[in-house]
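The structure is given below, and queries will be raised subsequently.
Shown here: the complex without one of its protein chains, the others still in place.
Residue numbering begins at 1 within each chain, and the chains themselves are lettered A, B and C in the order written.
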């Protein structure tokens, strides 16, 4: 079955709602409207307004209330309308959601999913193109995942709902309308990285929005006789160091690509781990291709600002030139 | 003049208030009480309640109002009572304070300082020992600094107030009562790292609360014939890569110590930069000694959980064993 | 229950219609609660500005359809609220808008073309907030209300409120939507303004919808009543009545300037178009509702009044039509003329002085941008 990522998410949420009566969705405009990206289209009609909840306009409220619902046995799936609007909820996420299992010595489970359409490249105005993953990945007690294909979207959202830990679920909005095959079942655990393309010369690490870009870069590199292995991380916290190390162990080189700012972006952690754990095997420094250390620019500038195919190819060149 | 860090900050703030009538302080309990750590002790009495403002109990309000005050020509210095209580202000900090200069193409300057007592080791209850520096250092548009000595406290707080950009000013509360010499003037720019102890075998990078710990470790290492160079970063955004590189260029080895969690902690960025820019000179991987990827533990566990002298010495051993 | 036990649901005000000074047929009335000296009001000017901002809005929508703008949040239906509020301002009063106050921007004297850049993607701002005492648009719901509060604290500290000097006293006007009432930050702004008696007027355009959420999702009582919870006055006016909006704002700003503290104004109005050009309102609201409200059009009633009373000549309308055409032309040309920003601009304006590392990033970026696609094949 070939569907868009939006449809795959919709199907996955529908399945989660069907399979478990304790699952509910909540967020701004997710009911009647079906969400600004239509991810929840039709679900309110079929599951009712008590399970697909149009909330007041307050993100702290959404996450705070989800915590209380989870304490009462529900499995809330929150939608934050855009990446740039998650910040009013950060206090509830960091000081409450992430910590309550720890504080209660495991007595409180908070199976809360926070879905966030994220990343740039869609010509939006400000606050609609942010990549906040580091804030969450740096916060112990949260899981952070992101899907790059409709198939992953379908399965990962269900896996996220089934998790007993809070999951920040990042949806690369730039690929919402990209279509792909969806398999009825999956055997890949939520936390496992996937090698999207095998290669031998350099390991290219991507996730979410940069995965298709990385694959495109790998294609072009192949034409030039360079064999690029593309790893899709999928899970950012925890992240699958084992798969990445194994790949880099073979290739001796790594490039990591993300849209978030350079300093303290996800690539920093990848580089820090690899330089430590593969010190003797790295033939070149881990190269980072990322957004710059500026606020996200006006959309007329975004295509150059974002790590695109050419900047990734340059990084591969740089890595291979060592 | 030998004073505690609290007194040095108090003196620095007093000077800032005296020198510029547009400077004002605002926060919870900073007036009548003088702040829970007494950093603002006596200032309300001398500068009045309009310049040393006891605010309502709301951190979003504090930072949001500071933005408006700055737009009206003031230079507000906000106090967030403890590290763990900055999160309600994160929306104002990340989406507004950090971005308005950029959005206005430089027309809006927001000379706002956000003082935060931070870090652990004082036997406190939860939310009182956090190290949130990565969240801010990853946010373009903010400057982030931290002082490790009374002298730096005195000068850096004045430099921060004089900055035309927003500054997150992290005060290592564990060393609030440590005394030290304060010089009347400084020639060190706010953004420059300082070598606290020269050495030749390994570069030990620390900031804020871990600086005294690092110096202690270096002392012990010296007894064992190991020459450790200790760099105090002082500024975390931007950070002084030049000074750190120069040191590592000489020693060929680096250890970085901070209290914040391991994954995506400041050490990741340091390691990522060094493995890239000093690739041919690093004789060992950059080693990170940090808090663990768990929430901050109950205080009975904190001394082992924090990166103490022994863990730093272990890391130095590890680095030198390559 | 009485006294200490308050049940506002039972209060009469719920059923009360909002205060009106000009009814849909164009008839003037008075209301003891909201005096307005008509001698101080230039009705033809009010109408002209409402008509022009409607045209501005219509033109921007057209530009969006033509692909010249990425998005446009229409103010249609809210012209009276915005123009009425704006007419109450002194030049020196400071305005903190949301993203929909094109009508206020117009009245503040901004070049209307400068409103388009944000939506065209050529800028994140577009104008000098100090030149017209009109802050940049704020997209993060509620955030600007706290900036207004801080600015008001500044005014108070400057001695620019309650001084009694009519050339000095200044106020702040903060706009917000009905949805914004639910953000914690908005409520903190109310709290600060109340506790410190700040010269801030909160002007809530209750246009009945926050994207697809009807007002009932946010509250079960009128928005103006929110102020009662903090201890400052709330007033509810017909937001399609430019005179009521003007009168209420003038009264509230006067009070604020003179040291009388904050007011919350609820202008009961309607978002006639979808939330933005990207939205599809048919998914969540009935066409009849929109038709009902269109019948209460804010322009029509003032036009009817002007025509019935003969306050203006035919020439006024001919002239106005010409002005509208000129404005449309200016917007079209201006929009297409909005230059793409310089590739270096984000780097230049992130900090007062560009840090060394960022300068290095800029160097690499400019090299990359100028070299173009390295591999020739594609971008």
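Heads up, the rule we're going with is that contacts are C-beta pairs under 8 Å (C-beta built on N, C-alpha and C of every residue); 3 or more make two chains touch, one makes a residue touch a chain.
Given the structure is predicted, the values throughout are model-derived calculations rather than measurements.
Asks: Using the touch definition given at the top, which of the shown chains does the missing chain touch?
Replies: Over the full assembly, the chain not pictured touches A, B, C.
Asks: Looking at C:114, C:163 or C:225, which residue reaches the missing chain?
Replies: Answering carefully, the residue with contact to the hidden chain is C:225.
Asks: Have a look at C:234, C:298 or C:346 and name the one touching the chain we're not showing.
Replies: Among C:234, C:298 or C:346, only C:234 touches the chain that is not shown.
Asks: Quick one: say which of A:74, A:118 or A:292 touches the chain that got left out.
Replies: Going through A:74, A:118 or A:292 one by one, A:74 is the residue touching the chain not shown.
Asks: Which listed residue (A:9, A:25 or A:65) would be found touching the missing chain in the intact complex?
Replies: Reading the full complex, the residue touching the unseen chain is A:65.
Asks: Which of these touches the unseen chain: A:17, A:52 or A:140?
Replies: If we include the chain that is not displayed, A:140 is the one touching it.
Asks: What is the set of chain B residues that contact the non-displayed chain in the whole complex?
Replies: 28-29, 31-34, 36, 54-58, 60-61, 84-85, 87-88, 123-127, 220, 224, 262-263, 292-295, 297-305, 308-311, 313-314, 317
Asks: Determine and list the chain A residues touching the chain excluded from the picture.
Replies: So the residues of chain A touching the missing chain come out as 24, 50-51, 53, 55-56, 58, 60-61, 63-74, 76, 88, 91-92, 95-96, 99-109, 140-141, 143, 163-165, 191, 238, 241-242.
Asks: Residues of chain C in contact with the chain that isn't shown?
Replies: 1-9, 12-13, 16, 18-19, 33-34, 181-185, 187-188, 191, 194-195, 197, 216-221, 224-237
Note that only the chains that are shown with their structure count from here on.
Asks: Which chain is in the middle, if each chain's centre is the mean of its C-alpha atoms?
Replies: That would be A.
Asks: Farthest chain from chain C, going by mean C-alpha coordinates, please.
Replies: Looking at centroid distances, B is the chain farthest away.
Asks: So, what's the distance in Å between the C-alpha centres of chain C and chain B?
Replies: Spacing between the chain centres: roughly 40 Å.
Asks: Counting only residues that touch at least 2 other chains, which ones in chain A make the list?
Replies: 60, 84, 87-88, 126-127, 263, 292-295
Asks: Quick check on chain C: which residues sit in contact with 2+ other chains?
Replies: 123-124, 140, 184-185, 345-346, 350, 357-358
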